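Note that one protein chain of the assembly has been removed; the remaining protein chains are unaltered in position.
And then subunit A:
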Amino acid sequence: MANMKDEAISQNRGLFSGLDVQGRVLGALFMREIVTRFGRHNIGFLWLFVEPMMFTLGVTALWYFANANHGSNLPIVAFALTGYSSVLLWRNMPARCVSAIEPNQSLLYHRQVKLIDVYAARILLEGAGATMSFTVLSIVYLSLDLIAVPEDVLKVILAWLLLTWFGGALALCIGTMAFFSETVEKLWHPMSYIIFPLSGSAFLVEVLPPRAQEFVLILPMVHGIELLREGYFGSKVHSIYDIGYMVNVTLGMTFVGLLLLRIVSKRVVPG
């Protein structure tokens, strides 16, 4: 028994026992995050997606009553659902990761808990919340006849996965950079506010003047949101995106994020 355990947690663990250990650690951290964040009072872990849903609903209501002009004849409800839900991914994941180390630092005393698990648990939790909120609202709107069935569900899923990956990679980069300087945390919040109106959540790229299109298409998430809208509304919109570009940038960010993680992992001391 002791030997088995020893093997499972030894440094040179095999691939499968390694995956098993990581799976268990991730699961444990995931549960822990849920309890620390949402507690056991009132609706508990339901806040995980009720909170992002409230955000999306609030923004939808604002846009609806302000009669916001987004340059298309899509119903505002559908527009806000596709736009704002994806903002939750790339904005909340980094926000959770800038302060991931400190509250979890004492857990690093357990050698099977690695920094990557700490970040991954937070990214997964944020992703799960945003995904559930998006799915639940889609189903509710559908059953109330506020939106039509997505024209290409697979495309919607692909776009959602891409946006999730982008959010995760961004979170890893910003989260690890925050270890080196507190300024990163201070900068990220205003930055995310400034990027929000440019992120494609509140407009279709098509309606922008060509110069502006070029500019906003530098932002990778714009491509993802455009793809998402094409999947949702199909022929009713003309989406402009380059998935190759989004994948390349996200791949680069993932690489940089993992590289930074390696450096931070060596520096951070359990405590």
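Miscellaneous remarks
Criterion: a residue touches a chain if its C-beta (ideal position, glycine included) is under 8 Å from a C-beta of that chain, and two chains touch if they have at least 3 such contacts; residues count from 1.
Note that in this section contacts and distances are computed from a predicted model.
Chosen from "Class E sortase", "Tetratricopeptide repeat protein", "Cytochrome c oxidase subunit 4" or "ABC transporter ATP-binding protein", the protein name that UniProt gives for the omitted chain reads "ABC transporter ATP-binding protein".
Among A:28, A:124, A:158 or A:187, only A:28 touches the chain that is left out of the view.
Within the set A:57, A:77 or A:107, the residue that contacts the chain not displayed is A:107. Interface note for the absent chain: among A:144, A:194 or A:269, the touching residue is A:269.
One of A:36, A:99 or A:248 touches the chain omitted from the figure, and that residue is A:36.
Residue positions on subunit A in contact with the hidden chain: 1-3, 5-6, 8-11, 24-25, 27-28, 31-32, 35-36, 103-104, 106-113, 266-267, 269-271, in rising order.
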